[in-house]
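Here the structure comes first, spelled out in structure tokens, and everything after it is commentary.
Here the complex is missing one protein chain, while the rest keep their positions.
Each chain carries a letter (A and B) given by its place in the written order, and its residues are counted from 1.
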Amino acid sequence: MSEMRSDRHYYVPPPSHYPVTINLGLFILALGVALRINAIASGIVPILAGIAVVLYGAFGWVGKIICEDESGSYHPWEDRSFRIGMAYFILSELAFFGAFLLALMYVRVFALPELASMDPHFTLWPDFKGAWPSGGPKSQAFTPLGASGLPAVNSILILASAVSLMWARKGLSAANRGQMVAGLAIALTLGVAFLFQQAMECRHATELGVTLASGVYGTYFYMLTGVHGAHMLAGILMLAVLLLRAFHGRFKPESPVGLDIVTWYWNFAVVIPGLLVFIYFYWL
Amino acid sequence: MTEAIAAVAHDRHGHPPAGIMRWLTTTNHKDLGILYMSFGGIMFFIGGAFIMAVRAELLLPGLQLLSPGMYNQLFTLHALIMVFGAIMPFATGLNNYLIPLMIGAPDMALPRVNNWGFWILPFAAVLLLIPFFLQFSGIGSGASGLGWVMHNTSLDLQSGIGIDFAIFTIHLLGISSLTGAINVVVTVLNMRAPGMALMKMPLFVWAWLITAFMLILVIPVFSAAATMLLTDRHFGTHFFDAANGGDPILLQHLIWFFGHPEVYIVLLPAWGLIPHILATFSRKPVYGYRAQVYALWAICFLSFIVWSHHMLTSGLPLAAEVYFMYSTMAISVPTSVLVFCWLGAIWRGAMTFETPMLFALGFVAHFGMGALTGMILPDVAANAQYHNSYVIVSHFHYTFFGGGIFGMMAAVYYWLPKFTGRMFDEKLGRLHFWLTVIFFNVTFIPQWFAGLDGMPRHIADFALRFSAMNLISSVGAFLLGLSQLLLVYIVVKCVRGGPKATGQVWEGAQGLEFTLPSPPPYHTFETPPEVK
Partner (left out) sequence: MKLTGAAIHDESAIQKWLICLFCCNKRHGAASIRETRLIKKQLPLWFGIVFFLLVFEPACAKSIWDFQEPATPVARDSITASVDFLRIIMGIYAVVFAVFAYSIFKHRKNSGTQPGTFTGPRTRWQWALAISPFLLLIYIDYIWMGIPAFHAIARMEDTRTASEMVVKVTASQWKWQYEYPEEGIRFVSSLATTQDQIHNKEAKGEHYLQEVDNPLILPTNKKVRILLASTDVIHSWWVPSFGVKRDAVPGYLREMWVNIEKPGTYRGQCAQLCGDGHAFMPIVVEAVAEPQFKEWVAKKKAEGSAASAAAGKVWSREELMAKGDEIYNRICITCHQAGGKGLPGAFPALAGSKLVNGPFLDKDGRLIKDGHLDRVMNGKPGTTMQAFKNTLPDAEIAAIVTYERNSFGNHMGDMVQPSQVKALR
């Protein structure tokens, strides 16, 4: 480990107001949403203000990190912190997705069969069969979504984006800026295409009658794709920042940490959950 | 070494900004540690004040002070504040202050993230309490009254804004816990001084590493469950609605998958501390270091696979009941490894009984009771009687207060001289200990018997057969609360002044943090010390 401590000083950043600013923004945002969904106030002002403050804080913070990086504050020792931090953050993201996926499993394996298999003399839901896909005894009718169309294409898209990111990473190692920029750009495009297609898929779903009113089926469809989409969006933002910096030639092969941790995020918090959703929601 | 540190400190960063801005923007682990600990301390008193109203209502049968709705809000807030506002932040403060000192690091690995994690807490606390106060001006129907883990399908239980505020509070708290946990993991894995091998780390650091690991895995599940509840309440999803294929019990599974590890998250830091304190005042090395590390990992692992022992009456299938009973019982093995290591730590020592030692021994005695009562709870046949009765309330206050709070108090007294550079008033400290021990037991022993006799928890009013026990318990609780004011006095007095503490503080104290002066300079170990 000691070989990483080139100058044996760890960079401890000076006082910063960004974290507390973000917290203020989150607070206002939460307050606004809570008031709005309870129809106490329109809440639109605090919601927008909250988002603005959070964005200001987040961009300021990330900008600060980039400045520090470029002014040479970071060394392998600090880089290692970022890597470990990102690894464990991804672990927590997986736990978050895991909760939704396991909840889906619970519904398919336990809840629906139980609803259907109550003692025949006293059942609460006569005639309910409980086989997945189903929205539960009282849900509106719908046609389940197939796996082979858009969803399959989409899965291939994000797999390809993972590959192209790795290709970009190779480009950085080989100090090939063109390859890096191209790889990033391809991944970004694929990500955006995925999001767009997913929006189409949602429209298609409503046409098939899959809405929130179609019970657990609709619920899990929109929640899983929604949560995944939100992570996708975050990943796309990160890629965009990287692309911009790569374009301006701000990366050095000896400090690939920014590219690396975003790649991890993309591969593990976006691509893998996406595939899991595909396998467990659409396919099986 | 210290002069070198001070010199480096000044030319690198200059002085921190003055006044409130220093605290708002600080990235210094000691500042943040102090902030966390003060916040935890204040919240302990707020949470305690809420439950005093509850105990006052339960003093006598009949409704005297509170409406049932208000009662539900008060114990819910009490529990949320005590667990997420008092114990967890206090333990996080300790890790902030101490881990860098113990492993010879210049600071936490991600100092700005550290600030983020702390300053979200006051906002979260305000958010939680807003609906509680709004109801007095006629807006909304008050704060959440669902209990700390939202046992029930809140959808029909309570309308109004309280639950939504609680859900957002959970999200904010989630950010705080997660950032704090990631920071600990990164610091421990990346910032140890050369020579500080993992298996040389102080047990407190180990315990926190494992706690952080648990937090990273379960906090997101809690957030996910809260999110599902929110969308079910307001956006038309059907996670917990049977008519549409959902299941209210799913909520309990998700929440207890978080909630069970959570109780160990609360206690692990204290388990890490106790061996230090026992060793110091026995003037002996830590006993069974490896055994304790492995036992902590075993507890961590087991805690993920036993959650449904909180739901044994919810109608699980027979096989599940048997599985969760046996797996839960397994936790007694690693936990008793810890207990016997504590015994080994004092055995044939040269003990003295300063206040921290008293609290550490009090911890052992009371945690022992709480844990042993925990051992019988998973017995499914008997659990049908224990569940949701005051037996449970008694059990978990023995672990939370008798364990968690006694542990934190031991830490306060043990490290206060280190933090402030002053000794506290030893005699008052001992008095505080004895008052706490006595009234703690007077409060919670009767609850055990009320529970055995059939008193359910969460009730604002009770049948006459439970009167006697509740009377004793309430009186005990008031006196317990009053004796805690002594703690405030002791801490304030110590901060204001007192005999100077040496760097070593306690005769038998060991560890890197005791090689520094008391209080330690603002920046420490900027050049990592060499650990042999």
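Assume a residue touches a chain if its C-beta (ideal position, glycine included) is under 8 Å from a C-beta of that chain, and two chains touch if they have at least 3 such contacts.
Being a predicted model, the structure only gives us computed values, none of them experimental.
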So which of the visible chains would the left-out chain be touching? A, B
Where B:Asp107, B:Asp164 or B:Asp247 are the choices, the one touching the absent chain is B:Asp247
Touching the hidden chain, out of B:Phe133, B:Phe235, B:Tyr294 or B:Trp347, is B:Trp347
Check the options B:Leu129, B:Ala365, B:Val495 or B:Val531 and report the residue that touches the missing chain. B:Ala365
The missing chain sits against chain B at residues 60-64, 67-69, 72, 135, 138, 140-142, 145-147, 151-153, 155-160, 241-243, 247-249, 282-291, 313-315, 318, 321-322, 325-326, 329-330, 332-333, 336-337, 339-340, 343-344, 346-353, 361, 364-365, 368-369, 372-373, 375-376, 379-382, 384-389, 427-428, 430-431, 434-435, 438, 442, 445-446, 449, 452-454, 456-469, 472, 508
Under the stated touch rule, tell me which residues of chain A contact the chain that is not displayed. 114-115, 118-119, 121-124
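Methods note: only the chains that are shown with their structure count from here on.
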With centres defined as the mean C-alpha position, give me the chain A-chain B separation in Å. 31
Show me the residue ranges of chain B that touch chain A in the complex, using the header's touch definition. 13, 16-17, 21-22, 24-28, 105-107, 109-113, 115-116, 119-120, 123, 126-127, 130, 139-140, 160-161, 164-165, 168, 171-172, 175, 178, 181-183, 185-186, 189-192, 194, 216-221, 223-225, 228, 231, 233-239, 241-247, 250, 253-254, 257, 523, 526-528
Per the contact definition, I'd like the list of chain A residues that touch chain B in the complex. 1-2, 5, 8-10, 12-20, 22-24, 26-27, 30-31, 33-35, 37-38, 40, 61, 77, 80-81, 84-85, 88-89, 91-93, 95-96, 98-100, 103, 106-107, 110-112, 114-115, 134-139, 212-213, 215-219, 222-223
